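Excluded from the complex is one protein chain; the other protein chains are retained at their positions.
Order as written gives the chain letters A, B and C; numbering starts at 1 within each chain.
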Amino acid sequence: MTTPPAASPPAPQTLGVWLVGARGSIATAVAVGLGALVRGRVPPVGLVSESAALRQLPLVPWSALVLAGNEVRSGSLRAAASELVAAHILPAELVADAGPELDAADARVRPGLAVSAAPGAAEPRDAFEAEARRLGSLPPRDQIAAIRAQLEAFRASLGGAPVLVVNVASTEAWREARAEWSDLAAFEASLDRGERPPASMLYAYAAFASGCAHVNFTPSLGSTPGALRAFARAKGRVHAGSDGKTGETLLKTTLGPMFAARALKVLAWQGYNMLGNRDGEVLADPAHKRVKVESKDEALRQLLGDPGLHSHVAIDYVPSLGDWKTAMDYVHFEGFLGARMSLSFTWHGSDSALAAPLVLDLVRLAELSQRRGEVGELVHLASFFKSPLGGGTHDFAAQYRLLLAWAAKCAPGESHGTR
Amino acid sequence: MTTPPAASPPAPQTLGVWLVGARGSIATAVAVGLGALVRGRVPPVGLVSESAALRQLPLVPWSALVLAGNEVRSGSLRAAASELVAAHILPAELVADAGPELDAADARVRPGLAVSAAPGAAEPRDAFEAEARRLGSLPPRDQIAAIRAQLEAFRASLGGAPVLVVNVASTEAWREARAEWSDLAAFEASLDRGERPPASMLYAYAAFASGCAHVNFTPSLGSTPGALRAFARAKGRVHAGSDGKTGETLLKTTLGPMFAARALKVLAWQGYNMLGNRDGEVLADPAHKRVKVESKDEALRQLLGDPGLHSHVAIDYVPSLGDWKTAMDYVHFEGFLGARMSLSFTWHGSDSALAAPLVLDLVRLAELSQRRGEVGELVHLASFFKSPLGGGTHDFAAQYRLLLAWAAKCAPGESHGTR
Amino acid sequence: MTTPPAASPPAPQTLGVWLVGARGSIATAVAVGLGALVRGRVPPVGLVSESAALRQLPLVPWSALVLAGNEVRSGSLRAAASELVAAHILPAELVADAGPELDAADARVRPGLAVSAAPGAAEPRDAFEAEARRLGSLPPRDQIAAIRAQLEAFRASLGGAPVLVVNVASTEAWREARAEWSDLAAFEASLDRGERPPASMLYAYAAFASGCAHVNFTPSLGSTPGALRAFARAKGRVHAGSDGKTGETLLKTTLGPMFAARALKVLAWQGYNMLGNRDGEVLADPAHKRVKVESKDEALRQLLGDPGLHSHVAIDYVPSLGDWKTAMDYVHFEGFLGARMSLSFTWHGSDSALAAPLVLDLVRLAELSQRRGEVGELVHLASFFKSPLGGGTHDFAAQYRLLLAWAAKCAPGESHGTR
Partner (left out) sequence: MTTPPAASPPAPQTLGVWLVGARGSIATAVAVGLGALVRGRVPPVGLVSESAALRQLPLVPWSALVLAGNEVRSGSLRAAASELVAAHILPAELVADAGPELDAADARVRPGLAVSAAPGAAEPRDAFEAEARRLGSLPPRDQIAAIRAQLEAFRASLGGAPVLVVNVASTEAWREARAEWSDLAAFEASLDRGERPPASMLYAYAAFASGCAHVNFTPSLGSTPGALRAFARAKGRVHAGSDGKTGETLLKTTLGPMFAARALKVLAWQGYNMLGNRDGEVLADPAHKRVKVESKDEALRQLLGDPGLHSHVAIDYVPSLGDWKTAMDYVHFEGFLGARMSLSFTWHGSDSALAAPLVLDLVRLAELSQRRGEVGELVHLASFFKSPLGGGTHDFAAQYRLLLAWAAKCAPGESHGTR
């Protein structure tokens, strides 16, 4: 991570945003929300990049963003948006307004790398899905080439404007980490041998190879392994991740430091998550859930300084909840003289409404870092993630201060909040 | 507030701790807990001054503390401790061990300034209460003289060791602020005229006049008015307050900044507090409740930057809960594209078990500041209070960083945590 | 209350439903829901009269119901329905479908008795509101005549079909009970003297005088006072009330008997209600809140057999919640050997979606009772109300059995559930 220069080059007129998982709930909310922002139809609620602390930065304007991406399932953004209207996530009038833009973005969606063993994976229903399945079965070098061809065609269609890749796809199945993933040369050799790593790593590889910054909003591996981190630096690209911190973990990493600061001893932290969207359906599969639970469980041990902490994370699929994620946590703790006390909380939030603005923020912030010549993991974006690339504290308030400090360096003369 | 020197004089062998409200629940838990700490019978759970971040400071050892104070009601620390055992707040064996020390502290308790109009105030039951009632009806200059005589006799009994005054009495009735309380000369003149301010201000005045530092753990006025602050500086004394941040407000000031950092718009914050101890009984009286509610309600408006925030604080007396304070908060908030979401939490904690260690921490930390030559409001102790003297942010994490920064200045070569 | 005959006359082809508060949230949801039921667009969820236990009864069909009523504020059912769509209470498509029926019902709405001192009462905005204000200021005998004229014109417009009056207006201000309200002759005399009772009593009087059955879904007095009950019997009319049991009280009267059956001792029952609709706005006024709290608080003392029970009911106006009523209750209880335990619950429900189907059920069930020749208070409808007319147990399960027993008498050969 090199020190960024004090002055930033001007923002681009056009920025391509390539979404892996381009018709999922998050991507759909991103597309509808972006339209509403461009038309000035919504207040900037939920957008960190529009807050008083950051809005002085020379960020790319909303109107510059052009959406495209990969998807493995047929469908349309309009249909996906209608579902979110029915579920009381998106307002009907904003979706109606955004129709033409949704269609335009849809036309830029290309088949991704379909994994035949994914939960609920059925026979391909049409040519689009068949192509995604075909790509999913190619040797890895061919998969990378296919993704790169998509990215580069997109960039060409934008007159060579910068393109940024954001992974918002469903969580992948957990896989045992392999030694060759931690070293770039070993990883290249394994690709040459035709050994397929998780698809998220291939997307990240293709992004860097084609000169794109990369944001991993999912708990999938993406650019986390050492080989990918080395590749990003080799290509001079920035990247951030992983796993957007939208709900229960946001609370855990806010409340955990409070217990530590007061020397209160947490005896048990039980977290029960219920969700009913596609993400929930995928996580009902044990292999996929494992990735998520590991990502959620690590922060508390660090924050409370207790490697033997009794904690538990359940993620249960409750179809009727749809996109409304409900988390019920119970924290049992001990105070002075052995007194046993408790804190419980219930968080009821729309997954998409929480995630979409963070994705939009990350696009703008990662673009600015790339433009300013930063390289590698964007550690100052840690507050956005459950498992921040580059490590560091999980303490949300401390992570947020990193962001403010970075902003102060980017726009030295400006005020950026006083936390 | 002068900058403290880098080096600190050595800790005193003896420190007198004069508790206003010396047989209340908090004082009782302080007395039992101190005994357990001196005997090494309990782990330092709940004690900030024993945490990794602060324990390198040259703080006064537990064994140096000698408890005494004022009280307006008869009774004994032993009896008060037995009640806390029955309520499952204090462990029976610790109370049994501490018997002799409780008796010794009890013997040092002197009648305070009893206000005849206090809720539940009955006829004096014995000579002790009659004396408190008599003191409560004296002109203010005589009241000050009486308290000073008590403090100075206590100091003399300790061979001239330093004495620190801590107010842990029940909340006083709310009174309209008077202009003369903000100016020292005007205040002195009003005392000369025989106008009685709230008793908490007289205790603070007496403390400073007799050369004692002062900590106000209650929402009563204490040393908050401008006249008292000027008097503290004139006498070269440190003071801290007010209103210990033990429960619901601790959560509010931890969670509020999270909503702000994520640009989520809080639509309503409803806080329902239930408690059943003497504090609850006093707060069932509207005039007393008003002091508390105002103290609890201000922080959120500041933290969320929304002066028109819809918030509500209820404090209800539920006798069966005893010392177990239960708070149920409901936070209604808006995210991106108008999505309506909620966070609710229930905090179930023992008021005394949460307050007592903070009182012990404040005694040690204020003593160190006084010893180091600091003067006036101890703003670095803001994290301990709902209404920090000296103002500043209510953001708990930011307040805690002030404490760590002060600690780093006090013991420059040491490590003090990495938040 | 005479015993009903075993056989019921056939259901009418048309039934006039006169709603007092005809453009409020409940009335609006009733109107939209009725349209959807007639068109078969919604499953009968939430409708007791459509459950397996009752659907064998010869109830009036949905298609027979014709809505009309009084209102004191201008506006339209279409506009009211749009607000409920925006608040995620009513589905947009059902409201769109019901447009013509809403307009037709709107055209049958007449000015009611506006009380100038009601909270938020402003100057009349148009001729409709001016007329309501004028009616509100007439002597009571003239008010009764005016309402009777409206009811009888409505009946005439329906070719003489039966008309049933349902009060779904906002809660009235609390008034001290007057001796003359308990005796019919004394009440008549007070009307003659020009003394105005609460408007809800005048609506009930007019209903009975014009031969209509009456349902009081509000906590207002309505037909509760002895004078009105005697008048109903004199006129051979049935009536039911009061105060629809939709949410927190439904839970209290379900859970209270559980504690009693297990001999668990409830130490405290704290209920915190938050709501943001017109009802909440009105209840923010202390005089109006008093009616509601008294109605909510009595059931628990009866069910738990503890006249000294410590209980508390708060009703707080939280505008952002709109029609979404949220109740948080905390129940502290004691078990064997003094063990202290707790149950807390949070109920989050749409007031209108809970109330509207019960209003529709009550219309059908009261009509059947009237048709069968029953007279006076319909005690078998107790399960629908917080303060059942005719008294009896508050135990919800026991009340529900009364309903089942009545149904068994009405349709002897049929099965009506097996509880």
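The rule is simple: a residue touches a chain if its C-beta (ideal position, glycine included) is under 8 Å from a C-beta of that chain, and two chains touch if they have at least 3 such contacts.
It should be emphasised that the depicted structure is a prediction, and the values quoted were computed from it without experimental measurement.
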Wait, the hidden chain, what does it touch out of the ones we have here? A, B, C
Cross-chain touch to the chain not pictured, restricted to C:L57, C:L354 or C:L389, is C:L354
Just one of C:A145, C:L251 or C:V379 touches the chain that is missing; which is it? C:L251
With the full complex in mind, choose from C:A11, C:V42 or C:A411 the residue touching the hidden chain. C:V42
Touching the unshown chain, chain A contributes residues 88, 267-268, 270, 272, 274, 310, 312, 314, 316, 318-321, 326, 328, 330, 332, 334, 340, 344, 346
When the complex is taken as a whole, what residues of chain B touch the one chain not shown? 88, 92, 346
Spell out the interface residues on chain C facing the chain that's missing from view. 29, 32-33, 36, 42-48, 50-52, 89-91, 94, 250-251, 254-255, 257-258, 260-265, 305, 334-339, 341-350, 353-354, 356-357, 383, 393, 395-398, 400, 418-419
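Just so it is clear, only the chains that are shown with their structure count from here on.
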Distance between chain centroids, defined by C-alpha means - chain A, chain B (Å): 44
When the C-alpha atoms of chain B and chain C are each averaged to a single point, how far apart are the two points in Å? 50
Using mean CA coordinates as chain centres, what's the gap between chain A and chain C in Å? 50
Touching two or more other chains - residue numbers and ranges from chain C: 88, 346
